[in-house]
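This report refers to the structure that appears directly beneath it.
Heads up, this is only part of the complex; the chains shown haven't been moved.
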Amino acid sequence: MTKPLNTNVVPTGLVSSKAKLRMNIILLVVIGLYIFSSAMTNSSILRFDADFFKNVWMMFVQLFPPNWGYSNVVMDKLLETIKMALIATTIAGILCIPFSLLAANNIVHNKFLYNVTKMFLNIMRTIPELILAVVFVGLFGIGVFPGILALIIFSLGILAKLISETIESIDMNPLEAIRASGGNTLQVIWYAVVPQVLPQFVSFTLYVFEINVRASVVLGFVGAGGIGLILRQQINFLSYQNVSTIIVITFVVVVIIDYISNKLRGRLV
Amino acid sequence: MNMHVPPKPKKSPIKVVRNIAISIGLIALYVWAFATIEIPWGRIFSERTITNFDRVIPKLFSPDFTFAEKVMEYMMETLFIAFTGSFMAAILAIPFGFFAASNINRNPFLNTLGKWILNADRTFPEILLALIFVVAIGPGAFAGVLAIAIHSVGMLGKLYSEVIESIDMNVVEAMEANGANKIQTFFYGIMPQVIPEFMSYAIYRFEIDVRASTILGIIGAGGIGTLLVISSRNRNWDEVGMILLVIIIFVSIIDYFSTAIRKRIV
Amino acid sequence: MIEFKDLSLVYPNGTQGLKNVNVKINEGEFVVIVGLSGAGKSTFIRSINRLVTPTHGELLVDDTNILKYKGKDLRKLRTKVGMIFQNYNLVKRSTVMKNVISGRLGHTGTMKSIMNMYSKEDMALAYESLKRVNIEEKLYSRADQLSGGQQQRVSIARVLTQQPSVVLADEPVASLDPPTSHQVMKYLQKINREDNITTIVNLHFIDMAMEYADRIIGMRSGEIVFDGPASEVNEQTFEEIYGRPIKEDDIRGGKEDNDQTP
Amino acid sequence: GTSSDSGSIGEDPEKIIMGFVPSQDSDEIADTVKPLADKLSEELGVEVEGQLMTSYSALVEAMGSNQVQIGFLPAFGYVLANEKHGVEVILKSERFGSGTYRAQYVVHADSNIESLEDMKGKTWAIPDLTSTSGFLFPAAQIMDKFNVEDVQSGFFSNTIEAGGHDNALISVYEGDADVATTFDDARSTIEEDYPDVKDKLKVIEYTSDIPNDTISVTKDLSDEWKKKIKETFLSFNDDKEMIEVMNEVYSWDAIIEAEDSEYDVVRNTYEKFKDTNLLDN
């Protein structure tokens, strides 16, 4: 039996004093940072006065009722958005396969190649889709093409990361078994890696598709096609009832996509 | 050797029909998408694209370093906006998360309502939120903070509710069996289970918000997006290059630390 | 004293969890309930602290019917009745101390407990309870850093901190290996004897029931089919409870282990 | 907020916020407005904050809620702001000695398009559907002259939204479009990248005059303050240093007085489009 170190000492807290100190320091730092950045952005709670809520309300009521007469225009652009998202997601889905294999440390043992791929993907994910769109519009002119390119790069970053992580977590034993029975690298990937990651792959691709539909609301603002284009126009004309038509229809479509992809995902696992 | 291999088991006809229908649907979807998308290939593969490349690419990759100071200034503002906004969202999302978690809010109607509110919030364009807050509070960083905060609540609330739905409810039962009341159960049984994940997601969201706050520039709600919009309108690609460089460096650093911190938390 | 008076429980889906149960459990007894899976053992135990609510009959704890209890009364009852679970039900990410002190929640004001302001006595009591199950040196460890047996001992300490007059244990050793099981049962026996706490335990295994129980209650399809001292149990009794002759599987193997720190 | 309760009539504002939208119809866009704000602040004796904005709709609405008191609005933005929020114009810019500018029709130098009639059935490049000079004025002119409802595909065969005056010109330069409409003279904005643009592209027609961008104030400011602001700005005309700043910030040569009625021409044009669905293209 282990003897207590000191029987008469009664603990004073629920966590050790060291842990408590650490927690308090972290809390202090985070709150300190918050206060500092609030000051830098002039984000005082005192600014939430009656006027604030009145103004929000005044803006908000202008959204109602949505102008349903405008919905055929919205549908047109939304279909374009969906097409863009579909094409971009598909291309990104194909492109991400080599990238995610190269960025999985259980497949690629060459440290240099692995790190370079990882770094490339990381950098790609840091670029906001808006900049991508601005640059591609600069290169190819206004339209859906630069939008699709921006979405491809944007989703490639996300997809390759998610899938390389999935590959890194697969069961390595079947790979060894296939190798032990004389399979070459391609056969190992096809017979042991692909079946293990396929469901996740489809699931992530659907997820990225949904993200792409949402993202194209932004792209249109800089001329990269899709629903954002008319959103900008309507905001510029201060036609908020048309704006809310856009929002409502987009919402409904996103919900439908969400529903369908959940169904598909549920079937896969 | 007997060469006979039993045939594959027949799938039920309904399944076969369904699979065929799905395949046809998918093929039709792709044909539709690729056939009807309006891409002016002629224009894209033209002299003009080449001159554009000549004009844009060299400048993009030789960033204007005299512009660096100004970019840094705006980048810092972006960081402050993102941090303040994410922090506010991290707190605001807690009640929404609990409201939308089916194991806490057992009223199916209210629960579904909660999930829909969060979903609608995520779909509401950030740009419009920014516009509303510019009107309500004036142009500047605070409007951006609010837009980021409100928009992030949608995603964080959803992630939080998923965390809450995955907690060990037996622990909650054990607390109840102790004679603890609801509030005590909340603080002793539920919060310790969810706090680390909440923090991890909040940090993750901060990472996203740094990138997302670029969008605010479109409407004048502060941040580095303002510069981006102006520089690109002026076709100052060396300035855009500088903005891009600064964003890549900052986001990479944040990415690195946030991953390290999140690994330690959970 | 706990008295079941013609108690029945029908679950919302129509399953009869308890069927006209009549039984009286005296203060300080160590009762073990045995029975097949689905016999109603958990239902029996969980009725006593009203984690489930019987639908018919009376359940007297200290001579008052607890079936109508709500809100404050219910919490008071639960403060008096401690419970130990199969999967320990500790908050994994909280420290051992925080888990153990949560046994005092029913005795502590809401605000005080949220601010972690416990009296010196409560803290001392919690620490004392940890010592009684020999795990005081894990005080500030996170619960998920402990082994299964250690976690179950923490959950016993939590119940001890509650200072209950009754302890319920729903298959407390089902997730543990044989030597650790014996250890945990010993601790339960010890607190039953030292503090004269009425202890009601569900078990799956015959040999263990016979080794620790003062009294064994056998259940089958929601009814009590045997009730008597452990010494009266014989092969025929088990046939009654299980509906078949005794098999090797009904006995949990392994000799008890006297070294109580794993 | 600090500024929202500042401007009620008769009271002295504690702080004035001045919003700028870099106009798409100008070729230089500033990214700082601080010197101007500082100077104003000095002259007015009240804190003035310059706020750079990238969307005039945000500026219009912010003036509506009195979050911004002084706005540098383009003509079309002013008309919207005036109609919706009663914003008043006090001054406007003078560029190249004129208080107005106009839109131009640009075609390729070798093109056989000589007049507006010839444009029928051609491809039209516009900067943006909300551009005053690039779309609204030319479209209105064509609507009037040829009595068509749907200019974009009824008169022209096709319309390309090029995303900027420069891009509209480049579309014609590269042969993707036959006609571009821009402000006068947008060709100089791309001269650096396309040195021969003035030879390759020719202007065949202009629209009527469009009043220049404005300095407008919210209706919440008292008359006294409006006057004070107006006079301060006008005094900048005599201050060489300030007019240089104005030129740098917004490429203004001078600040001159403006009347709401001058903007009727824009208003009438806007009325034409208000009820038609601009975007059924």
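In this document, chain identifiers A, B, C and D correspond to the written order of the chains, with residue numbering beginning at 1 in each.
Here, a contact is a pair of C-beta atoms (placed from the backbone, for glycine too) under 8 Å apart; a residue touches a chain by one contact, two chains touch by 3 or more.
The structure presented is a predicted model; accordingly, all values stated were derived computationally and were not measured.
Colleague: What are the per-chain copy numbers for the complete complex, stated as a formula using the labels displayed?
Modeller: Full-assembly copy numbers, per this file: A x1, B x1, C x2, D x1.
One rule holds for everything that comes next: only the chains that are shown with their structure count from here on.
Colleague: Work out which chains are contact partners of both chain B and chain D.
Modeller: A
Colleague: Per-chain C-alpha centres versus the global one: which chain is nearest?
Modeller: B
Colleague: Once every inter-chain C-beta contact is counted, which two chains account for the most?
Modeller: A-B
Colleague: When the C-alpha atoms of chain B and chain C are each averaged to a single point, how far apart are the two points in Å?
Modeller: 47
Colleague: Counting in whole Å, what is the centre-to-centre distance of chain A and chain D, each centre being its mean C-alpha position?
Modeller: 37
Colleague: Mind checking the centre-to-centre distance between chain A and chain B? Centres are C-alpha means, answer in whole Å.
Modeller: That gives a centre separation of 5 Å.
Colleague: Scan chain A for residues touching two or more other chains and write them down.
Modeller: As it turns out, chain A has residues touching two or more other chains at 47, 51-52, 55, 58-59, 141, 222, 235.
Colleague: Spell out, as numbers or ranges, the residues of chain B touching 2 or more other chains.
Modeller: 40, 43, 48, 131, 135-137, 140, 218, 225, 229, 235
Colleague: In the complex formed with chain B, which residues of chain A make contact?
Modeller: Going by the criterion above, the answer is residues 30, 33-34, 36-38, 40-44, 47, 51-53, 55-56, 58-60, 80, 82-84, 86-87, 90, 122-123, 125-128, 130-131, 134-135, 138-141, 143-145, 148, 214, 217-218, 221-222, 231, 235, 243, 247, 250-251, 254-255, 258.
Colleague: Which chain D residues qualify as touching chain A in the complex?
Modeller: Per the stated touch rule, the residues are 1-2, 4-5, 55-57, 60-61, 65, 67, 80, 84, 129-130, 160-163, 167, 171, 277-280.
Colleague: Can you list the residues on chain C that touch chain A in the complex?
Modeller: Of all residues in chain C, those touching chain A are 94-95, 97-98, 101, 116, 120, 123-124, 126-127, 131, 134, 136-137, 139-140, 259-261.
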